[in-house]
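Below, a portion of the complex is reproduced, with chain positions unchanged.
Per-chain residue numbering starts at 1, and chain names A, B and C are given in the order in which the chains are listed.
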């Protein structure tokens, strides 16, 4: 406790219950990496900081690409980060037989679509403004590495905050996503950014790569989450730990 | 259908954080031929029918008032494009 | 990527040249200096200033940097304090921001500043760079910024220009603050036609640090290196300084200078992380952010607060615009830059940190053993001054002030005391109409259309933000140690009674912090007033400072820093005197915070009214 934790310097001692090591990626401009690391720790895992410029992927069991404005997001959200040396490794690991679980949150989701790990893309919110609110989502697919601790159809409240959060894809892709059950989350009550078919998050076919715009890592600790109480986001992190110890449904 | 293209660029003396971020990224991707990048906006205004001088004049005015912020941007081009 | 001298050769006005050409006409008036001030500079130097020296003195002796009209009054903040009030004060007024001990080896630093007139000219960029500037103040204390707040004053909500200003300012604050990953934990939004041509954009930042990480802006240790890092230097914010083009006494007029500054929050975010890494490795001895007056301010402040002098080669500054003259480089207000002092042993580690974060830097010079600030251009001396005369010994004015003739009438003619009292609502229907009118007023209505454009969750430590009257952030995750901050002001009260109005602003923010459950511990203030050259305004200002300092004494909380924004007026119509007061309170565990906002799930709970 004596030192201020730095970005890229939040790895916890190896006391984690499951022993699972979850990497959290930091790009220049990443903002929510320490929040994601905290969420991993609160769920019982060990957070390992990963630096965008690293050319090797250390020994980790899963990866979170957190939110923020990497490289300022001036060009397109996630456009420049996608080319980080570490991203090549992450793409390979996610596509490998081992199917490394990868969660992209907000800017991380944008990085995943720019890297073609997930289809579609994000454009500016339909109302053109940044929006920060407590958002209700419905869990549409609880079979992924990151959602297995939720009930199918369960409604959860987590934080939404973004500028470029409108999910778009062509109709064919959208139909495919729906048909294959790959829409993982949908906005409930109000669509806060104009996303096609109220899509808040999606998964790849194998269920190891999940991306969503809202922020589960901001809803893991009572007192600091939505309306200062909610902890509905913790399930993402307990899900992946459950997957890793072989206990997924 | 004809369109009027309006190009708006950040003023040369103004810092362009977008261009700066791109110019930093290009060489990492092996694109080493560029010594500077600036990012501006391109608007395409659709016109139903013929582009008269009055309409072009409207586009020029819209470019100066709504489409650009004269404090930090220049309208570098207003031009009719036929498809 | 270190040093890269400019090719450009100017016909440079050296110290030698100045000594041998005493009669050259200098544009001191255009640079805002008065005859007596120019004479004083000549007296200090024993010769005419060079063009570059003139540039430095003119910006550093401006109202904005020298507090020349308010210094005599502001002294009360330092004088009216007891030992008890100073108990937790680690750094008081005078540094970039005050520092308050929080216990357990933790400290917090906070400060509020204005960015009013740039925000009127270009609302988005003006407000954005306002956030950027105050955040750099916090970093330069050795702290990690942890939250921002934004008290705002706009003109009438239905005035044609308000849309431009309001939406620009709000998205600028969000655009910059959100990109830095700093939760916005509160602020104020007031609409009043009095602010139509002079909106107030005040920005507050708070940071946390371990005691041992505290850094001050001073250059000590002979032989230590001086480095400028962050963004390149452009012609930003040197509008008036273009007259210095004449310093080159040649025909190659510089190219255009930007009318406004554009912020680059990404660069600032990287700068924050990079600075924290420098602090953690103890790689810098002293550090100073570059704000108003840029390199002039950074070099003269660092040198005068240290125990030696400083020598700097100006052609080593990395430029965005190669046509800048030396004087312009000294005055440039380009954003997202810092200056630091590094020991020779740490140079390599410093460079490695810059490389990791991909931040540009250049070594400009070193700390010397005399007490001169010497600035050279290609080796030729263009500035040779005692840095204290630039940074601290600027002019001080006792501006005349007097209670305005109209003040009595204004007070007599208030709602209750006047004929207007007769129209106070009496019947149920009248009361209903009055209530409806009140809740429809833009000042009373829901502000979530603003606050939802701000990220209040980032960092995971926000315990209270909107709709609560105080923002609360956790500082230490293990112990729950934290702070509450509220900013408040009421321009109309202060107009009616400048002394009591300033006290009411303090009382409100103090109450808001106290009711959140925190123990009020420190105050920062942003004094927004009209022209000090108007004796009515000067009286409002004098009364405001006297009122606030008396009240701080009464409540036992010290003022740890702040900012004065003058000349907020259109023609001779000044804004209402608006001293915005921020109170910071301490929590030993933020888990005990008490929300003040009405909550949907509070059905059935009792409501009590306390006090008189």
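Keep in mind that, in the parts below, contacts are C-beta pairs under 8 Å (C-beta built on N, C-alpha and C of every residue); 3 or more make two chains touch, one makes a residue touch a chain.
Treat the numbers as computed from the prediction; the structure is a model and nothing was measured.
Summed over the entire structure file, the copies of each protein chain kind amount to A x1, B x2, C x1.
Just so we're on the same page, only the chains that are shown with their structure count from here on.
If each chain is reduced to the centroid of its CA atoms, chain A and chain C end up 37 Å from each other.
Listed for chain A are residues 71-72, 74, each touching two or more other chains. Shared interface positions of chain B, i.e. residues touching 2 or more other chains, are given as 17, 21, 24. By the touch criterion given at the top, residues 17-18, 21-22, 24-25, 28-29, 39 of chain B touch chain A in their complex.
Taken in their complex, chain A has these residues touching chain C: 1-4, 6-8, 28-29, 31-32, 34-35, 38, 68-69, 71-74, 129-133, 159, 161, 163, 215, 217-218, 220-221, 223-225, 227-228.
On the side of chain B, the complex with chain C involves touching residues 10-17, 20-21, 24, 69, 71-72.
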